[in-house]
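Here the complex is missing one protein chain, while the rest keep their positions.
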Amino acid sequence: MTVQTENIPDRTAFARVYAEVQQFYAWHMHLLDSGAAREWADTFTPDGVFAPPSAPRPIVGRDALAAGAEQAHAELRRKGEQHRHLLLSVNVRPQDDGSLTVRSYAQIIATPRDGEPRLHLMCVTHDVLVRGADGQLLVRHRRVTRDDRT
Amino acid sequence: MTVQTENIPDRTAFARVYAEVQQFYAWHMHLLDSGAAREWADTFTPDGVFAPPSAPRPIVGRDALAAGAEQAHAELRRKGEQHRHLLLSVNVRPQDDGSLTVRSYAQIIATPRDGEPRLHLMCVTHDVLVRGADGQLLVRHRRVTRDDRT
Partner (left out) sequence: MTVQTENIPDRTAFARVYAEVQQFYAWHMHLLDSGAAREWADTFTPDGVFAPPSAPRPIVGRDALAAGAEQAHAELRRKGEQHRHLLLSVNVRPQDDGSLTVRSYAQIIATPRDGEPRLHLMCVTHDVLVRGADGQLLVRHRRVTRDDRT
(Lines give C-alpha, C1' and ligand atoms only; values in the text may rest on other atoms or scores of the structure.)
Protein backbone atom coordinates (compact mmCIF):
# COMPACT_ATOMS: atom_id res chain seq x y z
CA MET A 1 0.00 0.00 0.00
CA THR A 2 1.39 3.39 -0.94
CA VAL A 3 -1.38 5.21 0.93
CA GLN A 4 0.04 7.10 3.88
CA THR A 5 -2.77 6.96 6.39
CA GLU A 6 -1.37 9.72 8.61
CA ASN A 7 -1.02 12.20 5.79
CA ILE A 8 -4.52 13.65 5.44
CA PRO A 9 -3.92 15.72 2.25
CA ASP A 10 -2.40 12.67 0.55
CA ARG A 11 -5.22 10.44 1.70
CA THR A 12 -7.78 12.94 0.44
CA ALA A 13 -5.96 13.03 -2.90
CA PHE A 14 -6.10 9.25 -3.01
CA ALA A 15 -9.86 9.25 -2.30
CA ARG A 16 -10.34 11.74 -5.14
CA VAL A 17 -8.48 9.62 -7.65
CA TYR A 18 -10.04 6.38 -6.42
CA ALA A 19 -13.57 7.70 -6.94
CA GLU A 20 -12.57 9.12 -10.30
CA VAL A 21 -11.18 5.79 -11.52
CA GLN A 22 -14.32 3.90 -10.51
CA GLN A 23 -16.52 6.53 -12.18
CA PHE A 24 -14.33 6.42 -15.29
CA TYR A 25 -14.52 2.63 -15.50
CA ALA A 26 -18.31 2.61 -15.16
CA TRP A 27 -18.65 5.16 -17.94
CA HIS A 28 -15.96 3.60 -20.15
CA MET A 29 -17.53 0.14 -20.00
CA HIS A 30 -21.04 1.42 -20.47
CA LEU A 31 -19.90 2.98 -23.73
CA LEU A 32 -18.46 -0.37 -24.84
CA ASP A 33 -21.51 -2.39 -23.78
CA SER A 34 -23.98 -0.02 -25.41
CA GLY A 35 -22.17 -0.12 -28.74
CA ALA A 36 -20.77 3.43 -28.63
CA ALA A 37 -17.57 2.15 -30.20
CA ARG A 38 -16.09 5.49 -31.25
CA GLU A 39 -16.81 7.17 -27.90
CA TRP A 40 -15.29 4.14 -26.16
CA ALA A 41 -12.16 4.35 -28.32
CA ASP A 42 -11.87 8.03 -27.41
CA THR A 43 -11.40 7.04 -23.75
CA PHE A 44 -8.00 5.68 -24.79
CA THR A 45 -5.06 7.94 -25.60
CA PRO A 46 -4.64 8.47 -29.38
CA ASP A 47 -1.89 5.82 -29.33
CA GLY A 48 -3.65 3.68 -26.71
CA VAL A 49 -2.85 -0.02 -26.61
CA PHE A 50 -5.27 -2.80 -25.74
CA ALA A 51 -3.79 -6.27 -25.38
CA PRO A 52 -6.79 -8.58 -25.02
CA PRO A 53 -6.21 -12.25 -24.28
CA SER A 54 -7.99 -13.42 -27.42
CA ALA A 55 -6.28 -11.24 -30.04
CA PRO A 56 -3.06 -12.45 -31.67
CA ARG A 57 -1.47 -9.03 -31.16
CA PRO A 58 -2.32 -5.79 -29.32
CA ILE A 59 -4.80 -3.35 -30.85
CA VAL A 60 -3.19 0.09 -31.19
CA GLY A 61 -4.81 3.49 -31.73
CA ARG A 62 -8.36 4.79 -31.60
CA ASP A 63 -9.34 3.82 -35.13
CA ALA A 64 -8.38 0.19 -34.61
CA LEU A 65 -9.97 0.18 -31.14
CA ALA A 66 -13.23 1.60 -32.50
CA ALA A 67 -13.27 -0.85 -35.39
CA GLY A 68 -12.70 -3.79 -33.05
CA ALA A 69 -15.43 -2.68 -30.64
CA GLU A 70 -17.87 -2.03 -33.48
CA GLN A 71 -17.26 -5.48 -34.95
CA ALA A 72 -17.66 -7.20 -31.59
CA HIS A 73 -20.88 -5.33 -30.91
CA ALA A 74 -22.33 -6.15 -34.34
CA GLU A 75 -21.64 -9.82 -33.68
CA LEU A 76 -23.44 -9.65 -30.33
CA ARG A 77 -26.42 -7.94 -31.96
CA ARG A 78 -26.57 -10.74 -34.51
CA LYS A 79 -26.52 -13.32 -31.73
CA GLY A 80 -29.05 -11.34 -29.69
CA GLU A 81 -26.70 -11.20 -26.72
CA GLN A 82 -25.97 -8.37 -24.29
CA HIS A 83 -22.52 -8.24 -22.71
CA ARG A 84 -21.60 -6.28 -19.59
CA HIS A 85 -18.02 -5.59 -18.55
CA LEU A 86 -17.50 -4.91 -14.84
CA LEU A 87 -14.12 -3.80 -13.51
CA LEU A 88 -14.27 -4.60 -9.80
CA SER A 89 -11.92 -4.90 -6.81
CA VAL A 90 -9.98 -1.95 -8.16
CA ASN A 91 -6.42 -1.38 -6.92
CA VAL A 92 -5.01 2.03 -7.90
CA ARG A 93 -1.31 2.84 -7.56
CA PRO A 94 -0.41 6.45 -8.42
CA GLN A 95 3.00 6.65 -10.10
CA ASP A 96 5.64 9.36 -9.87
CA ASP A 97 5.03 10.47 -13.46
CA GLY A 98 1.36 11.18 -12.69
CA SER A 99 0.06 8.03 -14.36
CA LEU A 100 -2.02 5.45 -12.53
CA THR A 101 -1.31 1.73 -12.51
CA VAL A 102 -4.63 0.00 -11.94
CA ARG A 103 -5.35 -3.69 -11.46
CA SER A 104 -8.91 -4.91 -11.34
CA TYR A 105 -10.94 -8.10 -11.50
CA ALA A 106 -13.03 -8.08 -14.66
CA GLN A 107 -16.28 -9.95 -15.02
CA ILE A 108 -17.90 -10.26 -18.42
CA ILE A 109 -21.58 -11.14 -18.05
CA ALA A 110 -23.44 -12.40 -21.13
CA THR A 111 -27.23 -12.46 -21.36
CA PRO A 112 -29.01 -13.89 -24.40
CA ARG A 113 -32.34 -12.33 -25.30
CA ASP A 114 -35.02 -14.18 -23.30
CA GLY A 115 -32.29 -16.29 -21.70
CA GLU A 116 -30.35 -16.67 -18.47
CA PRO A 117 -27.34 -14.47 -17.71
CA ARG A 118 -24.04 -16.25 -17.33
CA LEU A 119 -20.56 -15.32 -16.18
CA HIS A 120 -18.90 -15.51 -19.58
CA LEU A 121 -15.30 -14.68 -18.62
CA MET A 122 -13.35 -13.91 -15.47
CA CYS A 123 -10.25 -11.83 -16.16
CA VAL A 124 -7.66 -9.60 -14.55
CA THR A 125 -7.19 -6.17 -16.13
CA HIS A 126 -3.88 -4.28 -15.88
CA ASP A 127 -4.26 -0.65 -16.93
CA VAL A 128 -2.04 2.37 -17.19
CA LEU A 129 -4.25 5.46 -16.99
CA VAL A 130 -3.06 8.97 -17.81
CA ARG A 131 -4.72 12.38 -18.06
CA GLY A 132 -5.73 14.02 -21.31
CA ALA A 133 -5.40 17.71 -22.18
CA ASP A 134 -8.48 18.68 -20.18
CA GLY A 135 -7.55 16.49 -17.24
CA GLN A 136 -9.86 13.54 -17.90
CA LEU A 137 -8.61 9.98 -17.49
CA LEU A 138 -7.60 7.98 -20.54
CA VAL A 139 -6.36 4.41 -20.98
CA ARG A 140 -2.83 4.44 -22.33
CA HIS A 141 -2.24 0.71 -22.00
CA ARG A 142 -4.45 -2.24 -21.11
CA ARG A 143 -3.45 -5.85 -20.72
CA VAL A 144 -6.05 -8.47 -19.86
CA THR A 145 -5.45 -12.03 -18.72
CA ARG A 146 -8.15 -14.71 -18.66
CA ASP A 147 -8.47 -16.91 -15.62
CA ASP A 148 -9.18 -19.98 -17.75
CA ARG A 149 -5.85 -19.61 -19.53
CA THR A 150 -3.47 -18.83 -16.67
CA MET B 1 -17.53 13.10 -17.44
CA THR B 2 -18.58 16.20 -15.56
CA VAL B 3 -15.69 15.85 -13.12
CA GLN B 4 -13.29 18.76 -13.48
CA THR B 5 -9.96 17.20 -12.68
CA GLU B 6 -8.14 20.51 -12.14
CA ASN B 7 -10.68 21.81 -9.66
CA ILE B 8 -9.61 20.20 -6.39
CA PRO B 9 -12.59 21.35 -4.25
CA ASP B 10 -15.01 20.04 -6.88
CA ARG B 11 -13.12 16.77 -7.17
CA THR B 12 -13.15 16.35 -3.41
CA ALA B 13 -16.90 17.03 -3.42
CA PHE B 14 -17.29 14.38 -6.09
CA ALA B 15 -15.28 11.84 -4.05
CA ARG B 16 -17.52 12.56 -1.05
CA VAL B 17 -20.71 11.96 -2.96
CA TYR B 18 -19.32 8.94 -4.78
CA ALA B 19 -18.40 7.19 -1.53
CA GLU B 20 -21.73 8.15 -0.05
CA VAL B 21 -23.69 6.66 -2.97
CA GLN B 22 -21.78 3.36 -2.77
CA GLN B 23 -22.30 3.19 0.99
CA PHE B 24 -25.99 4.03 0.55
CA TYR B 25 -26.48 1.32 -2.06
CA ALA B 26 -24.79 -1.32 0.10
CA TRP B 27 -27.01 -0.44 3.04
CA HIS B 28 -30.19 -0.03 0.95
CA MET B 29 -29.81 -3.43 -0.70
CA HIS B 30 -28.85 -5.19 2.49
CA LEU B 31 -32.15 -4.00 3.96
CA LEU B 32 -34.00 -5.45 0.98
CA ASP B 33 -32.12 -8.75 0.98
CA SER B 34 -32.52 -9.28 4.71
CA GLY B 35 -36.27 -8.75 4.57
CA ALA B 36 -36.34 -5.36 6.31
CA ALA B 37 -39.06 -4.26 3.92
CA ARG B 38 -40.25 -1.18 5.81
CA GLU B 39 -36.74 0.13 6.46
CA TRP B 40 -35.96 -0.44 2.80
CA ALA B 41 -39.07 1.47 1.72
CA ASP B 42 -37.98 4.33 3.98
CA THR B 43 -34.84 4.77 1.85
CA PHE B 44 -37.16 6.07 -0.89
CA THR B 45 -38.77 9.51 -0.74
CA PRO B 46 -42.37 9.36 0.55
CA ASP B 47 -43.56 9.56 -3.06
CA GLY B 48 -40.70 7.43 -4.39
CA VAL B 49 -41.23 5.55 -7.62
CA PHE B 50 -39.80 2.14 -8.49
CA ALA B 51 -40.35 0.95 -12.04
CA PRO B 52 -39.14 -2.65 -12.06
CA PRO B 53 -39.01 -4.53 -15.35
CA SER B 54 -41.37 -7.24 -14.18
CA ALA B 55 -44.24 -5.12 -12.78
CA PRO B 56 -47.03 -3.99 -15.12
CA ARG B 57 -46.80 -0.46 -13.69
CA PRO B 58 -44.48 1.49 -11.37
CA ILE B 59 -44.78 1.03 -7.61
CA VAL B 60 -45.34 4.42 -5.93
CA GLY B 61 -44.95 5.42 -2.30
CA ARG B 62 -43.44 3.80 0.77
CA ASP B 63 -46.44 1.69 1.73
CA ALA B 64 -46.64 0.06 -1.69
CA LEU B 65 -42.84 -0.35 -1.81
CA ALA B 66 -42.80 -2.01 1.61
CA ALA B 67 -45.70 -4.29 0.72
CA GLY B 68 -44.01 -5.36 -2.51
CA ALA B 69 -40.70 -6.05 -0.78
CA GLU B 70 -42.40 -7.96 2.04
CA GLN B 71 -44.30 -10.13 -0.43
CA ALA B 72 -41.19 -10.86 -2.48
CA HIS B 73 -39.23 -11.77 0.63
CA ALA B 74 -41.97 -14.06 1.93
CA GLU B 75 -41.94 -15.88 -1.39
CA LEU B 76 -38.17 -16.36 -1.21
CA ARG B 77 -38.43 -17.68 2.35
CA ARG B 78 -41.02 -20.20 1.16
CA LYS B 79 -38.70 -21.30 -1.63
CA GLY B 80 -35.71 -21.36 0.73
CA GLU B 81 -33.80 -18.98 -1.51
CA GLN B 82 -31.54 -16.05 -0.58
CA HIS B 83 -31.28 -13.16 -3.06
CA ARG B 84 -28.54 -10.54 -3.12
CA HIS B 85 -28.81 -7.31 -5.08
CA LEU B 86 -25.50 -5.72 -6.03
CA LEU B 87 -25.37 -2.28 -7.66
CA LEU B 88 -21.95 -2.16 -9.30
CA SER B 89 -20.06 -0.05 -11.85
CA VAL B 90 -21.73 3.02 -10.43
CA ASN B 91 -21.80 6.20 -12.53
CA VAL B 92 -22.90 9.29 -10.58
CA ARG B 93 -23.83 12.53 -12.31
CA PRO B 94 -24.62 15.41 -9.92
CA GLN B 95 -27.40 17.61 -11.30
CA ASP B 96 -27.87 21.37 -10.97
CA ASP B 97 -30.88 20.92 -8.68
CA GLY B 98 -28.80 18.94 -6.18
CA SER B 99 -30.16 15.57 -7.20
CA LEU B 100 -27.96 12.74 -8.43
CA THR B 101 -28.53 10.76 -11.59
CA VAL B 102 -26.98 7.35 -11.05
CA ARG B 103 -26.62 4.48 -13.48
CA SER B 104 -25.34 1.14 -12.27
CA TYR B 105 -25.06 -2.46 -13.35
CA ALA B 106 -27.24 -4.61 -11.11
CA GLN B 107 -26.57 -8.24 -10.42
CA ILE B 108 -29.18 -10.32 -8.64
CA ILE B 109 -27.60 -13.46 -7.18
CA ALA B 110 -29.89 -16.27 -6.04
CA THR B 111 -28.75 -19.07 -3.74
CA PRO B 112 -31.05 -21.93 -2.80
CA ARG B 113 -30.54 -23.45 0.64
CA ASP B 114 -27.89 -26.19 0.26
CA GLY B 115 -27.60 -25.31 -3.42
CA GLU B 116 -25.34 -23.50 -5.86
CA PRO B 117 -25.51 -19.73 -6.28
CA ARG B 118 -26.51 -18.49 -9.70
CA LEU B 119 -26.62 -15.15 -11.46
CA HIS B 120 -30.39 -14.79 -11.55
CA LEU B 121 -30.72 -11.48 -13.41
CA MET B 122 -28.42 -8.91 -14.96
CA CYS B 123 -29.98 -5.45 -15.08
CA VAL B 124 -29.21 -1.78 -15.49
CA THR B 125 -30.53 0.52 -12.77
CA HIS B 126 -31.29 4.19 -13.44
CA ASP B 127 -31.80 6.14 -10.21
CA VAL B 128 -32.57 9.69 -9.24
CA LEU B 129 -31.29 10.23 -5.71
CA VAL B 130 -32.14 13.25 -3.57
CA ARG B 131 -31.45 14.30 0.01
CA GLY B 132 -33.96 14.00 2.84
CA ALA B 133 -34.53 16.53 5.64
CA ASP B 134 -31.46 15.38 7.56
CA GLY B 135 -29.28 15.20 4.48
CA GLN B 136 -29.34 11.44 3.91
CA LEU B 137 -29.75 10.03 0.41
CA LEU B 138 -33.14 8.77 -0.73
CA VAL B 139 -34.32 7.18 -3.97
CA ARG B 140 -36.85 9.44 -5.68
CA HIS B 141 -37.10 7.44 -8.88
CA ARG B 142 -35.76 4.07 -9.99
CA ARG B 143 -36.09 2.45 -13.38
CA VAL B 144 -34.61 -0.98 -14.00
CA THR B 145 -34.09 -2.70 -17.33
CA ARG B 146 -33.33 -6.40 -17.71
CA ASP B 147 -30.59 -7.47 -20.08
CA ASP B 148 -32.62 -10.47 -21.26
CA ARG B 149 -35.43 -8.20 -22.46
CA THR B 150 -33.57 -5.39 -24.16
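The first chain written gets the first letter, and so on, giving A and B; residue counts start at 1 in each chain.
Note that a contact is a pair of C-beta atoms (placed from the backbone, for glycine too) under 8 Å apart; a residue touches a chain by one contact, two chains touch by 3 or more.
These numbers come from a predicted model, not from an experiment.
Contact with the omitted chain, checked across B:His30, B:Arg103 or B:Arg143, is made by B:His30. The hidden chain makes contact, of the residues B:Asn7, B:Gln71, B:Gln95 or B:Gln136, with B:Gln136. Within the entire complex, the positions of chain B that touch the omitted partner chain are 12, 15-16, 18-20, 22-27, 29-30, 82, 84, 86-88, 109, 111-119, 131, 134-137. Summarising the interface, chain A meets the missing chain with residues 1, 3-6, 8, 11-12, 14-15, 18-19, 88-92, 103-105, 107, 118-122, 147-150.
Keep in mind that, in the parts below, only the chains that are shown with their structure count from here on.
Centroid to centroid, with C-alpha atoms defining each point, chain A and chain B lie 24 Å apart.
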